[in-house]
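Each chain you see keeps its place in the complex, though not every chain is here.
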Amino acid sequence: MRVALYPGSFDPVTNGHLDVLTRALAVFDKVVVAVITNPRKTPLLPVETRVVVLETAIRDAGIDADHASVATFDGLTVDAAHVHEARWIVRGLRAVSDFEAEGQLAHNNRVLADDVDTVFFMTAVEFGYISSSLVKEIASYGGDVSSMIPPAAMTALRTLARGR
Amino acid sequence: MRVALYPGSFDPVTNGHLDVLTRALAVFDKVVVAVITNPRKTPLLPVETRVVVLETAIRDAGIDADHASVATFDGLTVDAAHVHEARWIVRGLRAVSDFEAEGQLAHNNRVLADDVDTVFFMTAVEFGYISSSLVKEIASYGGDVSSMIPPAAMTALRTLARGR
Amino acid sequence: MRVALYPGSFDPVTNGHLDVLTRALAVFDKVVVAVITNPRKTPLLPVETRVVVLETAIRDAGIDADHASVATFDGLTVDAAHVHEARWIVRGLRAVSDFEAEGQLAHNNRVLADDVDTVFFMTAVEFGYISSSLVKEIASYGGDVSSMIPPAAMTALRTLARGR
Amino acid sequence: MRVALYPGSFDPVTNGHLDVLTRALAVFDKVVVAVITNPRKTPLLPVETRVVVLETAIRDAGIDADHASVATFDGLTVDAAHVHEARWIVRGLRAVSDFEAEGQLAHNNRVLADDVDTVFFMTAVEFGYISSSLVKEIASYGGDVSSMIPPAAMTALRTLARGR
């Protein structure tokens, strides 16, 4: 069985992430969406919320839970890949700066674990301008991000805004 | 009347910014220089000082105040454009990394407000190496930045240094 | 009156070119679309056809002929700008490699004629992957390019294919 | 069965190509290496030689011929993918300029055939500086390219040189 890990902060998951996940699911038998719980970064959404939003978005997209599962990890991406018996890391590419940083990560990951390779998918043009950080900034000013993130993520952002 | 918004931190305004403003003024009937007052960022100069420095630099450049005005905003750039009835956002381009970030912003702004377009000017080569953040770093070490920023900004930096 | 020159090979004009033209028409009082007739390059479509295709595409887009006209030129872009009394050159930006080449041209044009400035528009994301050369390559293999170029350009390509 | 197409000129195949092929074979059940026989380009090696070199290099690498086959095509890459019932196109990424051109091709291919996706692998750092065109230029001056291309390609280049 070909298992791949799709690591990220997913703070929150965007339609661009879901596009990459859908493409990866066509290639791999199973994709583990792995949410980074880096205690040194300050996410907008707590990790539990990010997991629930991802699970809901995956279910809403009609994807079988056996096919795409959600997990969390803190540490090296290659260690998370080993835990989930994933031989591939999946990453989406948008811009040139993405490409450089991703290339550096991929080469480092190969040095750390030569049994794990990285596979890249090109984000569809209509999602190429979306990033979680821009979504958060726009939403913080009351901008409409409903075309950029799935409904489950919209609900989480609204709940968060109400609580403030 | 063709009104454009020229948003930025202007912390402080540089000769590169003034070059872009001058080019934009040739195209548009009015340009509103809009200073971002993002409470989450820590600027060197308080927003009031940045506004006064901009107004002085614009007057010193012999530009009519009816033609170029200075305002502040906190929020989405497209919302500030709507407030000032500006149908265009003006941005200067220097390097490749500028270009990518600016492209992402321009596409997002079109999604948020399809009645606002972004127009880009290429910073003149002699100003292409100047950025506000480098100016601040050089000035903090006593380096001479008088060829990079207008006299009004020099005065503001010196006043700040004396107060420390 | 603010006149701009929009130079290019337009071999053939694409929907990306028309997107840039429409944005430029909102800023300028008149835009002269200027077809380069470089005798050293071998275009697919003869210059007469490219002009007719552009004029038809502009009319089909409901644009007033007084507002956007089509001309040809062989020589320096700044000389063509002077001929048409245009103080601005309009260019569309798509990718990073575009940006670099365009920046070099813009700086050279300023050295050659300091009364002509270049204004850039960011091609809409849905047109960002289209280029005339790719359109020609795809069409030469019988691929469907009808979503990439206007109907007048489709007709010209089909006529050309039949004549071979 | 997951079939992928790995298109290219392979004039000649390099160790970088073989690195990408090996990675692709771990993901896909079958990879068809598809040699472009573009009559408008002038290759160094005739297409028959390029096919034999590829087949030899694949056999020398110990790869099962059922797993990786070699074919030729002239036309659209997505049409070749359909012929071989491949739902994926495999491409290697090295530099930033690769990335931009490849992104444009991938987006165009999706417009032409939405049942074919492109999957990217990052060429290993030790092969990142190798390109077929540089290999040809170095070899034409008698430079040693034996660390850059497989033995079968070395033989083909030497045979060609003797024939001149």
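When the chains are written out, they are named A, B, C and D in that same order, and each has its own residue count from 1.
Assume a contact is a pair of C-beta atoms (placed from the backbone, for glycine too) under 8 Å apart; a residue touches a chain by one contact, two chains touch by 3 or more.
A quick note: this is a predicted structure, and the numbers were derived from the prediction, not measured.
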Item checked: Subunit number of the complete homomer, 4 shown here -> 6
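By our rule, only the chains that are shown with their structure count from here on.
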Margin query: Let me spell it out: compute each chain's centre from its C-alpha atoms, then which one is farthest from chain A's centre?
Written below: C
Checklist line | Copy-to-copy rotation for chain C and chain D - C-alpha atoms, rounded to a multiple of 5° | finding: 120
Item checked: Length of the line joining the C-alpha centres of chain A and chain C, rounded to whole Å -> 39
Next item on the list: Mind checking the centre-to-centre distance between chain A and chain D? Centres are C-alpha means, answer in whole Å.
Entry: 31
Check: Mind pulling the chain B residues that touch 2 or more other chains?
Finding: 96, 100, 103, 107
Check: Looking only at which chains touch which, which shape fits best: line, ring, star, complete or other?
Finding: other
Next item on the list: State which pairs of chains touch, listing all of them.
Entry: A-B, A-C, A-D, B-C, C-D
Notebook entry, point to check: So in the complex, which bits of chain B are touching chain C?
Noted result: 2, 23, 26-28, 87-88, 93, 96, 99-100, 102-103, 106-107, 110, 117-122, 124-125
Next item on the list: Going by the contact rule at the top, pick out the chain B residues touching chain A in the complex.
Entry: 75-76, 78-79, 96-97, 100, 103-105, 107-108, 111-112
Margin query: List the residues on chain C that touch chain A in their complex, please.
Written below: 96, 125-126, 128-129
